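To start, I am sharing the structure in question, which I have written as structure tokens.
The complex appears here without one of its protein chains, the remainder shown in place.
Per-chain numbering from 1; labels A, B, C, D and E assigned in written order.
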Amino acid sequence: MAKTKKQKSSSFSPVVMTELVLPSHTNALGTIFGGVVMGWIDIAAAIAAQRYSRSQVVTVSIDYLHFINPIKVGYTVKINAQVSSVGRTSMEIEVDVESENGITGQSKPATKAYLTFVAVDENGKPCAVPAYSPKNLHEKKRQKQAEIRRKARLEAFKY
Amino acid sequence: MAKTKKQKSSSFSPVVMTELVLPSHTNALGTIFGGVVMGWIDIAAAIAAQRYSRSQVVTVSIDYLHFINPIKVGYTVKINAQVSSVGRTSMEIEVDVESENGITGQSKPATKAYLTFVAVDENGKPCAVPAYSPKNLHEKKRQKQAEIRRKARLEAFKY
Amino acid sequence: MAKTKKQKSSSFSPVVMTELVLPSHTNALGTIFGGVVMGWIDIAAAIAAQRYSRSQVVTVSIDYLHFINPIKVGYTVKINAQVSSVGRTSMEIEVDVESENGITGQSKPATKAYLTFVAVDENGKPCAVPAYSPKNLHEKKRQKQAEIRRKARLEAFKY
Amino acid sequence: MAKTKKQKSSSFSPVVMTELVLPSHTNALGTIFGGVVMGWIDIAAAIAAQRYSRSQVVTVSIDYLHFINPIKVGYTVKINAQVSSVGRTSMEIEVDVESENGITGQSKPATKAYLTFVAVDENGKPCAVPAYSPKNLHEKKRQKQAEIRRKARLEAFKY
Amino acid sequence: MAKTKKQKSSSFSPVVMTELVLPSHTNALGTIFGGVVMGWIDIAAAIAAQRYSRSQVVTVSIDYLHFINPIKVGYTVKINAQVSSVGRTSMEIEVDVESENGITGQSKPATKAYLTFVAVDENGKPCAVPAYSPKNLHEKKRQKQAEIRRKARLEAFKY
Partner (left out) sequence: MAKTKKQKSSSFSPVVMTELVLPSHTNALGTIFGGVVMGWIDIAAAIAAQRYSRSQVVTVSIDYLHFINPIKVGYTVKINAQVSSVGRTSMEIEVDVESENGITGQSKPATKAYLTFVAVDENGKPCAVPAYSPKNLHEKKRQKQAEIRRKARLEAFKY
């Protein structure tokens, strides 16, 4: 039985990952291949979950991943991943991906995702993660929305 | 304005992809790295969408992707992707991933996903895809469930 | 000494692998790099050999691999691999590769190959595989041709 | 003749890149393969140079790259790259790599590097970059050290 | 119609490629994945064919590829590729792969292969390559054997 670790102050910095879109990352349309972005998102989110829980983590699900704008070869990609809500052994991670034209400096939102990870112990069994206490209005709101998303999701995928 | 192509008989075969899990696909726990599976799923789903629409397609979203069982190095992975419901320019693709122990022959469900693709013309603008008419009870049920999922999803991610 | 496992009914389904040709798979001419196709063929054939023998397998040789038509970036590639003849510890695998223009739906034969694998036990020693009994005229003919190929090959590479 | 772009305030944020060491990144000793770290350093530094110059950039040289501590599989790697000194068309980038044990949270310096990039215009010709004016004592000291390094280097590699 | 370029002195040096077997190259048995070796062989052979013909070349076939000894992670691999016989537009390349234990210095033959390439002009049409005149007994013998192999092969794969 997993017991809850001592409560954690909510301020922990997001994981920042910056990448350059090389020709080897593209699809036949000259924009980034979806699988490459998914891979980057999974890594950034896993690091965020590991930093929060200080344990090994495994990806449970992608709850939402939306490509907002295509990302072109030669662009810089900036990925931010942070814990948005926490269960007993699981963590929801919010990931924001921006793409930046390195020459003009203009950047646009490119992809938005929510993933769920579970912390596992040395035997691969789920283990408790520190409790999460939102420290300001923004974090409280985000936590509440995560709860609504989770319910709607459970509802949506009964079918 | 995109006009709807002529209606398509609903029977089209799923895309089948078989892969072998090599050490280069693994994470530090010796199971497959999430990003590798996501990449395979994205490719299989894109091919299914392209076969249905006979046009270039771009990934719009992963609506749901759930890792059911971990996949070990040396295992065979079998991916099935097929169109499950169709909008005017978009297609929902259902993807089922099984992992198989090549020695015992036992296989287990590993991952389940729904992705949405949009068909694009030569200028990258969304273009109409053939209408989808379910031809039996199973396909009708699947289409109805896709509709429910879509609504619940829209609801869930207002937040 | 390896003893022959019990005889197997000859009907086992081919391994099907579907891939999308990305820019990272190409050579400087814009067609697929030979080594990428060879890698896919080796994996599909290894899975077919493993499924037949229910043991670990190692590639012994490529007996024939012919590029019939070049494969272009953006095309879909469909690979079929199946056991075509069986020795005491070895299996010949026949592999057919087709490329498909995803927009027009037209497909062409792209590559044809025969590979030989040997089944190995947990110490890496060759071990017996189930005997193969062709169940119809087509399978009998294929087995006979495999035998002729094997002899001519041995003859050819004495030099 | 390249004319100098308008002077830039020296405060620009470093490029932050975070990576997870996967088995596919390792050498036969189970630590990260040098070429993988070099690749990450080159990308982070190129993005820093591009952000500063707002132009395409090419790597001219690695002036110094020192592996301080080995990086193990499963560790998180954090890369910081920032402009440390600026010539007329060239920029020296300072890169610091830390590795972090994700479970204990302990981090160590792993690699330190200085690279030189040159800004190029659309014809691939070197072009002027904004002048750099250090805004505090730390930046002034760093710039002076860069100058000493550069001289000693030119001296060192006459041979 | 392709006219034969002026005859070439037969002495041209083989292509030498040296590689280190990293964990990312292995299969689940800890030895090198067949597809990786095939990729290296294809590249080395293509360079040899290109050097001989001074034109673009495409892989036509692998006529023979035999894995003699398995190659372990951490080993050094040495690949030699050279033209062994020449047709009007095609070249047979002989490839020898050795693996070396870097610690003991012992090396063993690992793989042997013959591939056929065809020279192509800027429109992708086959074009003539320089005639090959063996300059010593060894080269004459090799050319004769290539001719025998070619005939036996044509015979073998009629079936």
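Basically, a residue touches a chain if its C-beta (ideal position, glycine included) is under 8 Å from a C-beta of that chain, and two chains touch if they have at least 3 such contacts.
All figures in this text were calculated on a predicted structure; none of them were measured in a lab.
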{"item": "Visible contact partners (per top-of-document touch definition) of the missing chain", "value": "A, C, D, E"}
{"item": "Of D:Gln56, D:Thr76 or D:Ser90, the residue in touch with the unshown chain", "value": "D:Gln56"}
{"item": "Of E:Met17, E:Leu115 or E:Ala146, the residue in touch with the unshown chain", "value": "E:Met17"}
{"item": "Interface residues of subunit D (partner: the chain not displayed)", "value": "28-29, 31, 33-36, 38-40, 42-43, 46, 56, 58-67, 70, 113, 120, 124, 145, 148-149, 151-153, 155-157, 159"}
{"item": "Subunit C residues touching the omitted chain (full complex)", "value": "23-28, 33"}
{"item": "Those residues of subunit A which, in the complete complex, touch the missing chain", "value": "20-24, 73-74"}
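FYI, only the chains that are shown with their structure count from here on.
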{"item": "Chains contacting each of subunit B and subunit C, listed by label", "value": "A, E"}
{"item": "Chain centre separation (subunit D, subunit E; CA means) in Å", "value": "40"}
{"item": "Averaged-CA centre spacing for the pair subunit E and subunit C, given as whole angstrom", "value": "21"}
{"item": "Per-residue multi-chain contacts in subunit D, two or more chains", "value": "20, 23-24"}
{"item": "Pairs of chains satisfying the touch condition", "value": "A-B, A-C, A-D, B-C, B-D, B-E, C-E, D-E"}
